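Just one protein chain is left out here, and the rest sit where they should.
Letters A, B and C name the chains as they come in the text, with residue numbers starting at 1 for each one.
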Amino acid sequence: MAADENELMSNSKEITYTARVEFGDCDPAGIVWFPNFFRWIDAASRHFFAECGVPRWEETARTLGVIGTPLVDTHTRFVKAASYGDTLQIAVRIAEWRDKSFVQTYRVLRGDELILECEEVRIFAAKREGGGIRAVPIPPTIRALCD
Amino acid sequence: MAADENELMSNSKEITYTARVEFGDCDPAGIVWFPNFFRWIDAASRHFFAECGVPRWEETARTLGVIGTPLVDTHTRFVKAASYGDTLQIAVRIAEWRDKSFVQTYRVLRGDELILECEEVRIFAAKREGGGIRAVPIPPTIRALCD
Amino acid sequence: MAADENELMSNSKEITYTARVEFGDCDPAGIVWFPNFFRWIDAASRHFFAECGVPRWEETARTLGVIGTPLVDTHTRFVKAASYGDTLQIAVRIAEWRDKSFVQTYRVLRGDELILECEEVRIFAAKREGGGIRAVPIPPTIRALCD
Partner (left out) sequence: MAADENELMSNSKEITYTARVEFGDCDPAGIVWFPNFFRWIDAASRHFFAECGVPRWEETARTLGVIGTPLVDTHTRFVKAASYGDTLQIAVRIAEWRDKSFVQTYRVLRGDELILECEEVRIFAAKREGGGIRAVPIPPTIRALCD
């Protein structure tokens, strides 16, 4: 990692989302069934934008044409298992802004223990005529709220 | 990719799992909410073992101490959105056996269109005394069924 | 149950939806975590309409203002547990049409064994100005397809 990038990251906003692990989030092995981690990560992603002051996607759909931030890439490393009764803290930030995408990262902790790390690429999406979605350039008003 | 690796992969079993996308799998943007893709991928993973003749995890727990194949790493690239009414074919195989882990890969298709690609590292897990789980060496009887 | 009602029911369409129970659908007790049954029931509900020829809700939104069939009441009796590897057949029909709602019923079977029975009241919903949804009268074109 280059020095500039380090600096960028150390200056970026970090916001924490809290998730409780419930009985029904666990599988027959008694541990969190992994798709549920992505449920919490997705909630943490939107929580980040909400805390930065970005309005609901219905509103950005009207004002900016943006209907959400779909995922285009995720790389996730699971370090420890979790189970029901656990409370997880998910530290989330935007590590990098690109032209038509951004990198959002997550560290999921149970107290001091690292449970997982995740690095995602997401886009701001608009509806495509005839169905489907397409990436739009990062809306400057949203970026300004998040930086 | 080196020639040897190509050869290894072309010789490995490939099994297909079919998933239907339902209305409730989609989010307010009208497309599949991404954690549901991991639900289908996890089902495809176990389907692979079931089709190879590996018994239910309750039985392997008794015979081998193995309670399942938890995920330790996933790298997933989302190429196209899907929506309800779509039928997805998930081609799954084991790309590599390591000492205490294995690489399982997935291609999710809608007809000829690539929807996503996923590469996972999973382990065979046993219960750890005092709680939690631990990786065990690849059970030769399971590997023999899957090769 | 009155004679007329019996007759009505015996004449109504019955359509079957098939669901496979996956490992991740089960909880630490090793049986299906019950909210997943409602996932399959909801899929069976829309499957019923799709099989009758009712188009996707985006299309009915344009043609009829109908965005879906939200639930207003469910009464569900769980008879037997199910677990992963099971294949469930869900027989669904519309037991009664009311002015602004309808009764949809489900029998979930594993082979000959009854797993659960469910009776729902649903509405055809339109967007309400200012947010939220409201019930609309049963669209005759939809009813004609389903009878």
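Throughout what follows, a contact is a pair of C-beta atoms (placed from the backbone, for glycine too) under 8 Å apart; a residue touches a chain by one contact, two chains touch by 3 or more.
A quick note: this is a predicted structure, and the numbers were derived from the prediction, not measured.
Novice: For chain A, which residues lie in contact with the unshown chain of the complex?
Specialist: Given the touch definition above, chain A has residues 20, 22-24, 30, 39, 42-43, 46, 50, 56-58, 68, 84-85 touching the missing chain.
Novice: Can you list where chain C touches the absent chain?
Specialist: 27-29, 31, 33-36, 38-39, 42, 57-58, 67-68, 70-78, 80-81, 125, 132-133
Novice: I need the residue numbers on chain B that touch the omitted chain, in ascending order.
Specialist: 23-24, 26-30, 33, 35, 84
To be clear about the criterion, only the chains that are shown with their structure count from here on.
Novice: Which residues does chain B have that touch at least 2 chains other than itself?
Specialist: Those would be 39, 42, 57-58, 68.
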